[in-house]
Structure formats: C-alpha cells, structure tokens
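With one protein chain held back, the other chains of the complex are shown just where they sit.
Order of writing sets the labels: A, B and C. Residues in every chain begin at 1.
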Amino acid sequence: MDINSIRSQFPILSKKINGKQLVYLDSSNSSQKPLNVLNSLDYFYKNEFSNIGRSIHSLAVNATNKFEETRISVKNFINANSKEEIIFTKNATESINLIATTFGQMSIKKGDEILITELEHHSNYVPWHYLRETRGAIIKFAPINDDGDIIIEKFKELITSKTKIIAVTHLSNVTGTIVPIKEIVEIARKKNIPVLVDGCQSAPHIKIDVKDLDCDFYAISCHKVYGPTGVGILYAKKKWLEKLPPYNGGGGMISEVNKNQITYAPLPEKYEAGTMPTAEVVAFNESIKFMQSIGIDNIIKHENELTNYTLEKLKKINSVNIVGNPRNKAGVISFTIKGIHPHDISTIVDEEGVAIRAGHHCCQILHKRLNLNATARASIGVYNTKEDIDVLCDAIKNCRKIFELK
Amino acid sequence: MDINSIRSQFPILSKKINGKQLVYLDSSNSSQKPLNVLNSLDYFYKNEFSNIGRSIHSLAVNATNKFEETRISVKNFINANSKEEIIFTKNATESINLIATTFGQMSIKKGDEILITELEHHSNYVPWHYLRETRGAIIKFAPINDDGDIIIEKFKELITSKTKIIAVTHLSNVTGTIVPIKEIVEIARKKNIPVLVDGCQSAPHIKIDVKDLDCDFYAISCHKVYGPTGVGILYAKKKWLEKLPPYNGGGGMISEVNKNQITYAPLPEKYEAGTMPTAEVVAFNESIKFMQSIGIDNIIKHENELTNYTLEKLKKINSVNIVGNPRNKAGVISFTIKGIHPHDISTIVDEEGVAIRAGHHCCQILHKRLNLNATARASIGVYNTKEDIDVLCDAIKNCRKIFELK
Amino acid sequence: MDLKQLYQDIILEHGKSPRNFGICNEYTHEAKGHNPLCGDQVEVYLKLNKESKVENLTFKGSGCAISIASTSIMTELVKGKSIEKAKKLVVDFLNMIKNGTIIKSDELDEDQKTKMMSLSGVKQYPMRVKCATLAWHTLTSAMEGNKEKVNTEVLD
Partner (left out) sequence: MDLKQLYQDIILEHGKSPRNFGICNEYTHEAKGHNPLCGDQVEVYLKLNKESKVENLTFKGSGCAISIASTSIMTELVKGKSIEKAKKLVVDFLNMIKNGTIIKSDELDEDQKTKMMSLSGVKQYPMRVKCATLAWHTLTSAMEGNKEKVNTEVLD
C-alpha cells in the first residue's frame, strides 16, 4: 500500500489549518473524498447531467445507466443477493428511520419489545423511540461491560417472546468496538427475530458481507465511505422490502395512480421517492473503486497498525485515559485527560492543525453508562499516518503544558 | 441579460448528443448547473470539507458557517421571517412527506378532509394518500377546467368544516399553470386552514415571497433551481415547526437523550436528522447568487418571451395540440401530436439532440382528467434561446415526416 | 443510428392499423401489462383450443408506435402456433431485442421473419426496449395463467 500515493488523492490533506499542516483525525464523523470521486461529480454535471428514470432522451438514458451501475457496485461491495435489495437514501439515519417506521407500521403493537444496545448512536435509538411514543413499544438496552463489549449472555436474556426486532451497531463510533454481528444474528435467527445492523462505521473499515452476516437490514452513510454527502444506503432482504409498506411517497415510487387508489412501483423504486441524489450516487461508484483499488485487506492492515500505534503512544502520556478496551477494536479512539475537558483538548490541538472531535458523539446513553460527560475522539482513515499520530500526541502534550498538568 | 454569457456558464450546453448540439428542454425535470455551483462543490471538498455542527475544530466551524450562510440566503430568497423557518431536506418530495406525516400525526383523524387539486404532482398526492390509508382521511380533488386553471368557485365549495389542510402546486409541471396562491390562501385563512404550497416548479421561474403569499408551508427542490441534486427545502411558519412532532430521528436533532426519554433540539435542527447534504447545501448558495446576478425579473421576462415564441411556433405546426391554456402560464409546454405517441416524438427529436420529456410527468390524475395517456413536454430554463425552439420545431416536423402525416 | 431503421414502414403501418385489435370471443387466457414509465397499457386475450394450439390472439391497449406494432405483429406471428412453439417465439423475440440474435426459427416463413426482424432496430434504443417487449411478456403471463399484472419495471 503506497500511502503517499493515497494521500495525494486527497487535496485537502495538504491544506494548512491555523498555519499548520492539517492532520485530519475526524473520519468517523465524515471521511475526506478522493479525487476520482470529486472528478466524477464534476464530470457528470459538466457532461452528462440529467434527471434519471423519467425522461427517455439520450442524456437521461445514460444518467440512469450510470446510476444503476452504482447500485450494482454497492450490491457487490456488500455481497447482497440482488440489486433490488439496495435502496439509496439520504444518509444512514434515513435508512434506519425507513425501517423503523415501516416495520413499526407493519409489526409493532403495544407491549412489543425492541432490543438495542448501550453502544448505539442516536440514529439507531431515536427512530425506535418513536415507536415507543406512537405504538407503545418497549425499548430494552443490552448492556456493555467496562471494556465496551456487549455482554452476550445478558443480551440473550433480554430476548423474550415479545422481542420484535433487534437493532445493533456493527462498529461503535466511540469505543471502536467491533460487534460480533454473526453471533447476534444466529441468536436472533433461532427466535425468528429480524436484525438491523447500523453499518455506518464498519462500511469504510471492515469487510461487509451481508450474506455471510445474514442480517435483515444494513444501513450505510456514503459520506463516511469516501463518498459525497447526501447519499446513504439501505440494504434489506428482498422478502422484507416486498412485504413492508412504502415510506416516502411521491414521484418515481408509484405504478398506477387513481383518485381513490394507488399501486406502488416494484423494487427498488418503491423506496426511492422523488428525485434522487443522482450525481452523488454516480460518484459513489468511484468511492467503491477507490477502496477496491487499495484492497479492503490492505486498508484493514494499515488501519490496525495505526490504531495500535495510537493506543500505545496515547497510553504513554500521563493522565490520558482510553475509553473502552474491546476485544476487537477498529481505528476509533476516544479518550479523556484528567483535568482537561475534551472541548479544551479539541481547541488546543486544533491550534496545531489537528482535527479531532469532542463531545458525546451522538451517544449520550453510552457516555452516561461510562460516567462521562464528553470524550475526545481521534478517528482514523486510510490516509492517516504515524506522523499524524505523532502530531496529535505532541499537541496533547501541549494541552497538558497549557493546563499545567504534571 | 446577456444570454451568451449565461450559456457559457453551463458547460453541458456545448455537448453533442447523437452528433448534434444538445438542446436541453427538460429543465422542469431538472435544471442544468452553472459553473459557480460546480466550482463551489469542488472547492469545498478540496479545501474545506468537514462534517458540520458536531466537531469544534476549525474545518468544522468554517463548514458550519458556510452551511448556515446558505440558510440565510434561502431565507432572503423566499422572504421568510427567520432562518429557523428554513429546513434542509433531500428533495421537495421529502419536504412534503415531512409535513404530511407530522401534521397528520398531530391533526388528522378519521373523516378529516384534505383538499388538493387535479394539477398535483404525485409528490403532492401520495403523502396525503398515506393519511387516507393510515388515518381514514378523505382526499378531495379541486377540479380544473380544460384550460388547466383551478376553478376557484368549485374550490371554495369543496372546503368544509372538516377540511384540515390544503395542498396545492404553485406552478403546474404539465400545463405551466401559475396558480393564484394568494387568493387560495386568503380563502383558507378565513376558515383557518393551513396551506402547503408545492413550489418545485415556481422556485426557479417566478418570484417567491412566502410572507406575501402567507402560506404555511412551501416545498422546493434545489436541483430544479440550478442547484446540485440531493437537497430540498422546506419552508414552514415557525409556529408550525414548534408545534409539530419531529420527523426523522437521529443525530443532530436531539437535545437530551435518556433511556426512557428524549428531548429534541430547537429549530431548525429539530428537523435535520443525520448528516446533511453538506457540500450540496453550501453549493446551493451559489445557485441563488447565479439567479440574483441575472435578476429574477430578467429571468421572468426572458422566459416569458421564449414561452410565447414556443407557443406561437408550435401552434403553426399541423396536428400539434398544446395541453392547457391557463390564464398565467410559465415555460412548461406540454403538447401532443395527433397520430404520434409522445414516446415516439421524444425518440425522434432526441436524434436531433433535443431533450424533452414524454410520459405522464408524475401527474396521472391530471392526464386522466385531460383524457390523455401521455404528453410530450418542452420546458424552459434561463439558458434556452429561440434557436433552441427552432431546432425543436424542425425536429417535430421531422416526426411528422417519418410518420408520414399530412 | 438511422431513425428509419427504428421506424420502418412495416412498424408505422402496424402502429397505425394494428391487427387483431379487440377482445376475441371465448378467450381462455388473458393478462394485463403496464409500462409505468409512459403509462402504456396492454391487455392480451388468448384462445387455446383442446390441442393447446393458439386458435385466436387479440389485444387491447394504448401505446407508442413501437409498442402497438410489436403487439400487432406478435398476434399475427403467434396465431395458429402450438403453445410450445409460441413460447419459443417469445424467447427468440426477446433474444433478438436484447442480444441482437438473428431469427432463424423454422416456424416462420421468410415473410414472417422479416416482420419480426423489423423490430430489431429497437435494440439500439435502450429506453424503447420495454415498449417492444411488454406485449410479449404479457403473452407469457397469459400462457402461464399468472394473475399479476406484468410491470415492465421488474423485467430486464
């Protein structure tokens, strides 16, 4: 893996922030985008843009084909069975809302249980909370241990005959925990409970194989996978998409419209109402190509090395405390420094050009569980280097100096 | 207005289609994008990209400011009262679904009536249809006359004490009818009924002043307003946004999250769940600037002239029939040719590089009302010229030749 | 591409004056087809006799020249054939439209082959393929006794 050639594909990485070279360690928030993706966006708009699926002139035909090519790439990328199982949304949050809403409409009655975990991002909790409010569902939180791992035994115990769906993250955006989804799906299968996986953090960092995982639903945000903003993906098994009611209603998702009755389009159009983020979907094909050109195994290897390097270096700094110590950890490293609030850390390292995130990272439940108000988080992308981590660690040392910690 | 300078800002207009110069007459479907918008997208990703509103490092602060600048531009563009009334969505379809869903949850009970018109796009019918299915609402269709104008007297008669909301297009995407929204809102005000306006087609072509219209909700798709795909706008009076329940749930729209309770963020964040189409929103500021640099009055004048020119020329061609003859008409010109199906027209003119749309344009109710299966539609953007119309008319004559019409 | 290749005289002629239009008496099978993109509809009525031979085949519907001509030509070619041979003809037709395969069927005389081949130009117009194939898919649906309306969006 040629890291210099990879970095050269990200123009923003050579920018200066506060007079210092940018060190971007906020990829869990959103990744930067490589040139082939940006060029695709620009080329498409300048040469090929048209609305898709509606008109039958040459521009529209070509744009529609390009759009559908991405659908096939995504299908292959996550090893789905067919392209009808790939729905384009605006972000993973919408993907999860789509399932929570339609599944809720079809299957959730008063007293039914929804099982999630203490690791979940708000986007994988609030949509289920709505079912609590509107349908009287009960939400159970599978507990984690102090390492940030889900306690599988407790998880099993929380499943009852009333559990209607399980929703769980594949990779925590705070502790970096890689959740054993296969194990969870196997447990759920025995009780015939569908499983939704929040794959926001996993998609850019580990190999996704929905056939192997055998999960029912999988949600992805393209902007975290080296893709443009404005697109998300919902994978769902065909049997579900056929059975569930439609979500947003409007142009493109109908078949026949009468004054008293409406029939809906077949898959995947049934779930794609209104004009899609056409250019963004077309460009996302390039994001997949970017990852494939490096090779997902190489990405994993590089990021693992860097994660270990970061953990070792951070642990050597006095009063730094790493949040969580999961069995399998990806490059999401949250930490605190005794005596310095994460916001102050972020401001001080920013002065050195280092972009990290501070706060609750949309995981208030998890922070409460860990007795923390906020954490600082460095998160790794394929373009990061040991030098980036060195700059981060020096900047953290500067925090300690400013705050006169010993 | 310097049409050549305007055209030079749209690189795609110099492309060849089937060996012929592209004549793009499908702007009602989606407009092309000027260079300043494309440059903004590219620049933002290459120099300034970061997720917004979440991190507090310099990149994030700057990106957040840029994002909010667009909100203020949109507020000024449509003359809203405050930026809290501007919600970014994925498209107008989502904007309408958002209101139908949340308003429905709050206010629609069995037997309540929703008044729409025969002009509506599926995106302004299907979301209301859901309320018929899930809540037992009744949908009434205000009729139009053969000219394509809403019959105001009949409209009034359809309002009853059970009418809970009125949803109507500002500009028909088939007949080009400019609907007298002010008059409709005045009627509705007397009965205290909120009015949603589908502003998809109006936003790029006529002056929008939501304060003057006094409507409650206004939906826009940015991709039709010289903006990128993937962004829409919902304007709503603050009193509604404060009162209505939230829509999509997830990151960014919450305030405090507990295991048993959740409170939501203030406006506008309450309605912006998950990562927004950041780059697209930032770039849309340039779309507004593009329109303002020409001047909306100049746009209207130019497009009016061109519409009249088109109508006159088309009427002179034997067996061409213009669909609708509304009192106020914008540059959306649907037509049929006796003896030639619109699909055949589209294919034949496409051979001359002319992009028009053929079909029902997501308006099956309207087509049924007019006893048509499909129509051909030429729709005008600020970049179109009389020469474009001449090419279209010659191509239509070629249709007649191929089909050996006399 | 030359438009005259797509809009051959034979197609224009069938488009204007479709054969076997209407609902035939005593039909034994029927099916409906729909192309949501353009709103085109087709209904196919099939009368199979005791020997499983297509005794009559008619249609109703509206659509573009390509779609009407393709349906009209289909009824002409399939009428009188056994159900097996009818099914083979559908396969041949779809192969021609999608893969450009040349029609070599023993079941058709030269004149009939020319008729079928007149639709081969559609291959060059991807968005029009569904116009040409809708009727043939709907015929399959009728022969197989399917209840659901054929929808071009689920076909490839």
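The working rule: a contact is a pair of C-beta atoms (placed from the backbone, for glycine too) under 8 Å apart; a residue touches a chain by one contact, two chains touch by 3 or more.
All figures in this text were calculated on a predicted structure; none of them were measured in a lab.
Although it is not drawn here, the omitted chain touches the following shown chains in the complete assembly: A, B. In the complete complex, the hidden chain is touched by one of A:340, A:354, A:370 or A:393, namely A:340. Checked against the hidden chain, the listed residues B:147, B:183, B:209 or B:256 yield one contact partner: B:256.
Only one of B:14, B:39 or B:65 touches the absent chain when the whole complex is considered: B:65.
From the options B:17, B:56, B:233 or B:356, the residue with contact to the chain not on display is B:56. Subunit B meets the missing chain through residues 53-54, 56, 60-61, 65, 254-256, 265-267, 269. The omitted chain makes contact with subunit A at the following residues, 18, 339-344, 347-348, 351, 358-360, 364, 367, 373-374, 402-404.
Here is the rule we go by: only the chains that are shown with their structure count from here on.
Taking the mean of each chain's C-alpha atoms as its centre, the chain lying closest to the overall protein C-alpha centroid is B.
The distance from the centre of subunit A to the centre of subunit C, with each centre set as the mean of the Cα atoms, comes to 47 Å.
Between the CA-based centres of subunit B and subunit C the separation comes to 38 Å, rounded to the whole angstrom.
In whole angstrom, the spacing between the mean C-alpha positions of subunit A and subunit B is 31. Contact with two or more other chains is made by residues 54, 56, 60, 254, 256 of subunit A. Within subunit C, the positions touching two or more other chains are listed as 37, 127-128.
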